[in-house]
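The complex appears here without one of its protein chains, the remainder shown in place.
Entry: chain A
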Amino acid sequence: MTSKSEALASFVESAPPGELITVTADIKAITGDNPSTAEALGPAFQKYNEEQFATVKLPGASEPVIVSSHNSLGGGRYYDVESSSEFEFDHTTQKASAVQSYVLESKHADLVKSLLKSLSTHAAEHFPSSTLGVYPAQDDLGVAIVLVANKYSPNNFWNGRWRSLYVFTPASGSLTGSIKVDVHYYEDGNVRLLADKPVSSSLSADASAPEITRGVAAVERKYQEELNRAFGNLSESAFKGLRRQLPITRQKIEWEKISGYRLGQDIGGGRSR
């Protein structure tokens, strides 16, 4: 049997896009809104927010910024390159406060800034709504590109999230990372699409921001085409193999004459698979 904190952490980790608040309210209604629940939820919220690339608007700002392990300063503080600021993030309320100016110190500072420009143009062309962050990574040997796109439609019972993470290493020209897609549909049911794909691509060493952006665009396009094809393949293979739409005769069963069908006895049904 798992402990209470493990159980609550697994609930939070499995919360669908845009539904963390409802999941949390459910948890509190079940366990009671008490200190031991809050204690268990705190670390789970931090893990969720950092892994899901939570977005938050800094006080007075119009565009949201990303919260992730890639721009964490420790102690609940995160930084944003675009607005040259650092801030405190409350993982429970998802609010930012105590904003201070932040000066990026990195030998890749120029690449980070030019990547923000060229990637935001790319993002605007393919994501109706997305938030982007670029940060020095791997002890300043590389840069991390973090992108999250959310679309929530709770009135129509669906929510979705696309996450991209890439690390570019200028010395080798390698671009590696992952794309994750999470879709939840919950009208009279609970249907979930969880897709993830590790990606890697070789660019030239010290590639320019536009070249890296083209690399990202190519990887994403290929993946999305592959994912679209996979829907068709799953429908044609596994789904069709489970249950026919109609019997092979293309007619519904004549239940009044069901004892006349000899199939059942002839093949000793019920024993296979």
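Going forward, a contact is a pair of C-beta atoms (placed from the backbone, for glycine too) under 8 Å apart; a residue touches a chain by one contact, two chains touch by 3 or more; residues count from 1.
Going forward, contacts and distances are computed from a predicted model.
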*Complex member absent from the view - protein name from UniProt, among "dolichyl-diphosphooligosaccharide--protein glycotransferase", "F-actin-capping protein subunit beta", "AP complex subunit sigma" or "Ubiquitin carboxyl-terminal hydrolase 7"*: "F-actin-capping protein subunit beta"
*From the list A:38, A:124 or A:218, which touches the chain that is not on show?*
A:124
*Out of A:81, A:149, A:165 or A:216, which is the one that touches the chain we can't see?*
A:149
*Considering the whole complex rather than only what is displayed, give the residues of chain A touching the chain that is not shown.*
1-2, 4, 7, 10-11, 14-16, 19, 22-23, 25-31, 33, 124-128, 149-151, 158, 160-162, 179, 181, 183-186, 188-198, 220-239, 241-249, 252-253, 255-256, 258-259, 261, 263-264, 267, 269-273
